[in-house]
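The complex appears here without one of its protein chains, the remainder shown in place.
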Amino acid sequence: MNALRLFIRNGRQIRPNIRPMSAQAGPLVDLSVDDEGIATLTMQRPPVNSLNLELVQEIDKALDEAAKNKSKGVILTSSSKSVFSAGLDIMEMYKPDRKRVELFWTSLQGLWLKLFGSKFVTAAAINGHAPAGGCLLAMSCEYRVMVNGKFTTGLNETALGIVAPRWFMDTMCNTISRRQAEVALTTGKMFTVEEALKVGLIDETATDKADSIEKCKEFIERFDTIPPLARALTKQKIRGDALAWLQKNRQADLEEFLTFVTNPKVQQSLEIYLEILKQKSAKK
Amino acid sequence: MNALRLFIRNGRQIRPNIRPMSAQAGPLVDLSVDDEGIATLTMQRPPVNSLNLELVQEIDKALDEAAKNKSKGVILTSSSKSVFSAGLDIMEMYKPDRKRVELFWTSLQGLWLKLFGSKFVTAAAINGHAPAGGCLLAMSCEYRVMVNGKFTTGLNETALGIVAPRWFMDTMCNTISRRQAEVALTTGKMFTVEEALKVGLIDETATDKADSIEKCKEFIERFDTIPPLARALTKQKIRGDALAWLQKNRQADLEEFLTFVTNPKVQQSLEIYLEILKQKSAKK
Partner (left out) sequence: MNALRLFIRNGRQIRPNIRPMSAQAGPLVDLSVDDEGIATLTMQRPPVNSLNLELVQEIDKALDEAAKNKSKGVILTSSSKSVFSAGLDIMEMYKPDRKRVELFWTSLQGLWLKLFGSKFVTAAAINGHAPAGGCLLAMSCEYRVMVNGKFTTGLNETALGIVAPRWFMDTMCNTISRRQAEVALTTGKMFTVEEALKVGLIDETATDKADSIEKCKEFIERFDTIPPLARALTKQKIRGDALAWLQKNRQADLEEFLTFVTNPKVQQSLEIYLEILKQKSAKK
């Protein structure tokens, strides 16, 4: 417990050397603000923006900075040409260190509470695949523009033998109809760009990344004449039930995740899945 | 406190002379019942049916009368040629008298509970603009027919720096999808007739007021063969969660409103808004 506290206190740069660091250089996110005060938060953890503890923490910190700078809006996007974010990093769940995986999950909870309930306007420029946690991040924003292409998005957790937590489901039900969400969640459906647009999982399509950023900016500019406090409180109120659920159930939700992730069958599934990924990687 | 009780006891004709009475003659609402037992409740507070305390009370009283006469349905409409209702009267919120504004808000709560949960069938013949509180009244009915024209409707509270209360939001989510409601509420969107029809904020369009009344009657007649008690209890049950929320939270909701309305920044916004209205009025 002390070790955990120490770990938290010393912040995200200290990483228990349980596993080798993935090869990467430079910061995990980039935050740039344009003349209008619209921030672009770019995830840049190659190759696929897998959400590990550090990336989650860096996105969280960038959102704080955007809030501090009174950005009128934040656009979430990716530096990759084909992936917005591949979702939660399976390495955080495979043979996990107890303290790290606890911190990972509570950090993810915290990030979602911050993003889903942010006072500033949020939009996702989905410039590539966005499965699972990637889809969650996009759905937590207030607007979604997806680049046309052979990209897909959806909460496909069941396909990996995982049960999406309640707040993932609430986020999806905030975006598409309950009926569509049930079918999507149980079948682990990945929507093509066209399908996502039809069902309302995205709001617009774009020709390329620049176009998607531009359309996100247009959405954010819709609020130029809206008093910001009223806007923020209105957003938080209509999203209030979902936010309140996780705020009240963070511990239970963490325990559910820990029970799940320490289940031998789940570990076995993850092992098989990792093996498949390795083979795919080797073929390339 | 005694003053408030006195005020309530003596009824709505006694208005504390805090502000000049608006120029008006005749009753604020008209209730007429046709041969079939369908009542038409016409709001007639020129120029734009702003919902002040007296109009709210008169609508409430007219609904009681319709219930007493066992009307099989009530159609809500306006005597104005271009406005259904402009929403809450800003004069009730600008530099308010504490006791009056309390009574104003609790009366509005009571009217909504009565209209949204009425046993008789309700329909709105929206023959003009219906922003904010005007849209709330229309959405509280079970059916909406809007007259084609350059009219708009929506909950545009944020545009005025106001946060729509939870029960306004619940009423909108009872009508259109949660996703559409979130975008509409945060952006303060006013829907054109065509947009309102597409999104389901209205059910039908009409060529003129007479046509809208006729279509509302057709909706009410759909229930001619339905046992009224089963119908009423079914309506109250499916609307039950929203009704129960306000019933349980009337005091908290009132306090939230009072905190809001006595906020100096809000008063400042209202002052600016009133100034704009005056200038617009002077130009005409």
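Letters A and B mark the chains in the order given here, with residues in each chain numbered from 1 onward.
In this text, a residue touches a chain if its C-beta (ideal position, glycine included) is under 8 Å from a C-beta of that chain, and two chains touch if they have at least 3 such contacts.
None of the values given here were measured: they were computed from a predicted structure.
Undergrad: Thinking of the whole complex, not just what is shown, which of A:28, A:169, A:216 or A:261 touches the missing chain?
TA: A:169
Undergrad: Touching the absent chain in the whole complex: find that residue among A:68, A:150 or A:179.
TA: The single option touching the absent chain is A:179.
Undergrad: In the complete assembly, which of A:89, A:102, A:142 or A:157 touches the absent chain?
TA: A:157
Undergrad: For a quick check of understanding: of B:45, B:129, B:189 or B:235, which residue touches the chain that isn't displayed?
TA: Only one of B:45, B:129, B:189 or B:235 touches the chain omitted from view, namely B:235.
Undergrad: Considering the whole complex, which of B:106, B:177, B:249 or B:262 touches the chain not shown?
TA: The missing chain is touched by B:177.
Undergrad: Going by the contact rule already stated, which one of A:73, A:134, A:188 or A:227 would touch the omitted chain in the full complex?
TA: Answering carefully, the residue with contact to the hidden chain is A:188.
Undergrad: Of the residues in chain B, which ones touch the absent chain?
TA: 142, 173-177, 200, 222-223, 225-227, 229-231, 233-235, 237-240
Undergrad: Counting contacts across the full complex, list the positions on chain A that touch the omitted chain.
TA: 157-164, 166, 169, 177-179, 181-183, 185-188, 265, 269
Note that only the chains that are shown with their structure count from here on.
Undergrad: Could you work out the angle of the rotation that brings the CA atoms of chain A onto the matching CA atoms of chain B, rounded to the nearest 5 degrees?
TA: Result for this pair is 120 degrees.
Undergrad: Per the centroid of Cα atoms for each chain, what is the distance between chain A and chain B, given in Å?
TA: That gives a centre separation of 40 Å.
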